[in-house]
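Only a single protein chain was left out; the remaining protein chains are all shown in position.
Chain naming follows the written order as A and B, and within any one chain the residues start at number 1.
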Amino acid sequence: MLKYAEKIKETALKLFNENRVDTFIGYKKGSVPMMNEPVLVTDPDKVDQLYWDSFCGLNLCNYLTKRTDKIGIVANGCNSRNIVTHIIENQIKREQIYIVGIPCEGMIDHRAVMRAVKYKEILNVQENGDKFLVKGADFEETFEKEKFLQGNCATCTHRNPVIYDEILGDPVEEQTGVDPFKDVKKIEEMDPAKKQAFFTRLISRCIRCYACRNSCPLCYCPTCFVDESTPQWVGKSSDPTDTMTFHFLRAYHCAGRCTDCGACERVCPMGISMRQFTKKLNKDCQDLFSWEAGLTLDQRPPLDVYKPDDYNDFIK
Amino acid sequence: MENPYLPYPVRIDKIITETEDRNLKTFRFVFLNPEDEEKFAYTPGQFAELSIAGKGEIPIGIASSPTEKGFVTFTVNKTGLVTTYLHNMNEGDVMGIRGPLGNWYPWDEMEGKNVIIVGGGFAFTTLRSSIISMIDPANRSKFKDITVVYGARTPGMLLYKDELAEWEQRDDINMHITVDGTDDPDWKYNTGFVPTITEEKITSADNAIAIVCGPPIMIKFTQPVLEKLGFPPERIILSLEMRMKCGIGICGRCNIGDQYVCKDGPVFSLAQLKEMPSEY
Partner (left out) sequence: MTDKIFSKEEWLGGLEALRKTYGVFVPVKDGDFHTFMPFDKGNIPDFDYQNSRLSPKSVVYPQSERLFEYTLDKADSEADIVKESPKDYSPRAVVGIRPCDVQAFQIVKRNFDNPEYRDPWWVQHFESTTLVGLGCNEPCSTCFCTEVGGGPFNQEGLDVLIFDMGETYLLRGLTDKGEALLGKITGGSPADDQALKNAEDLAASASKKITSSIPTDKLKEKVTNDLFNAPFWEEIAFACLNCGTCTFLCPTCWCFDIQDEVLGKEGDRIRNWDSCMFPLFTLHGSGHNPRDNKFQRVRQRFMHKLKYYVDKYDNGVQCSGCGRCVRYCPVNIDIREVCNLMNNY
């Protein structure tokens, strides 16, 4: 994935020089290992800070919402699908953005790497093709990237951007035969009491920092329901009922829109696997409406359209 | 251990609807425990947290004057959760008040000076407290001329109408009441915005101090008028509003720079504000 870093710089510079963009959104290399920081480049002289590796697991589409300038943006598969959703939902105009596509080979799960080195402090990570070298004060280990992919990347079937103005490499082969819903199926088999217990445990560590919500490109409501005060829908304490309400409602707001980009899980300081909620709704959308979010500009998500020939009775 | 978060229980003794839109009501509270009244010793310019069990607390300026004994009053605009609930409460209902909180107008500095009071809309509450206090026979001689410019959108939106009329009759206070506009043919006072009337009626900054309280737009346009008149920023006094919770400088939300509006304010001189970040 490192190979794209140089290409991104060149492309950004070209776009600035050709006056195609006012700003460029990408990543810069982080100040700590396995972290990169989203950056807005406004000055062609500063394109050199742009960077790309297998730790770009946030969703840059989050930074596009309601912008008014002409923007260049890097996008891999899932990010591009969110850009599609953003365009459909009128959060940005297609003609405002120049999408620099990146065929993605998946992002590395930084937590899995920490586990693999038994939580010893990692001082440096170097990527080299399909392997990466992890260095600490008194150790060095090489790992195969494939075994350390983020959960969403391991089962991703849309690694190539679905929409772009330019693509920085040959498309990668899409994965087949992967089942993104294995864990969801397990939960579906539980009885209600077990499900309740499972979810209660899942969110028990939540500190209501809202990093999941705020990293999500779908969560652009001017005022989130948890922040409303008149009426106040949800309590603000760490009471499990309120926390559960937050997670469930947020997941439902994402139904039919979520691209399983994994940003929510990546940013969670408490390591909560909230994709267990969103993936169930993704699965339902696939089962009920044969729908995957963000693949086309021509169709709105199933839960915000009305069709006279809907097969459900309630709508007639 | 003394608990500064614990409200004194009070009973609503009287409710007066002040304005024609019925969005402003004055609440008169009596302390359930008479000894609490002494503990609630306040100075004009201070505020308190009105506390309603089940709803929360809301910071409101104290509208009564320490010279008025046996009760404390607050004039409340209906805006959010707590104030809307309060507006629907009845005389006799029990709630709490917590305070007094914050600083006050610079009474030591005001002594021996001409006092100019400029108020707008429903921000007139702590100014009422100040006027009542100043014109009290025990205090009046401490101040030279007292001049008041007070304006509201319409005659029906003025607070304390009976008292305004009474003050108009007195010769120890110069009243300049104004409204933005009115079609009332019997309106006998001024018409025009507060900054304009201030410019017309205030002629000198000599030995004078100005207390300004009102909506941001009024403050914004009154400030240059006063500066033009020759008021140095040290003698232009403003009272600020901010979202607050604890009211005692601990919860951290109402800061402007290193000053907490709840504890170091709400009263600041323009000179102080000029040194502070413009984030209010």
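Just so we're on the same page, a contact is a pair of C-beta atoms (placed from the backbone, for glycine too) under 8 Å apart; a residue touches a chain by one contact, two chains touch by 3 or more.
Predicted model only: the values in this text are computed from it and were never measured.
Participant: Which residue from A:M114, A:I187, A:L249 or A:L297 sits in contact with the chain not drawn here?
Facilitator: A:M114
Participant: Check the options B:K14, B:K39, B:K142 or B:R253 and report the residue that touches the missing chain.
Facilitator: With B:K14, B:K39, B:K142 or B:R253 as choices, the missing chain is touched by B:R253.
Participant: Can you say which of B:Y5, B:F71, B:W107 or B:W187 touches the chain missing from this structure?
Facilitator: Of the listed residues, the one touching the omitted chain is B:Y5.
Participant: Provide the residue numbers of subunit A that touch the chain removed from this figure.
Facilitator: Given the touch definition above, subunit A has residues 30-32, 35-40, 58, 62-63, 111, 114-115, 119, 121, 123, 137, 205, 207-211, 213-215, 227, 229, 235-239, 266-267, 269-271 touching the missing chain.
Participant: For subunit B, which positions touch the chain that isn't shown here?
Facilitator: Listed in rising order, the touching residues are 1-7, 9, 32, 51-58, 79-80, 83, 93-96, 216, 241-243, 245-246, 248-258, 263, 275-277, 279-280.
The rule we apply is simple: only the chains that are shown with their structure count from here on.
Participant: Using Cα averages as centroids, what's the distance between subunit A and subunit B in whole Å?
Facilitator: 51
Participant: For the complex, which residues does subunit B have touching subunit A?
Facilitator: Subunit B residues touching subunit A: 80-81, 84.
Participant: Considering the complex alone, what residue numbers of subunit A touch subunit B?
Facilitator: Interface residues on the subunit A side: 229-230, 232.
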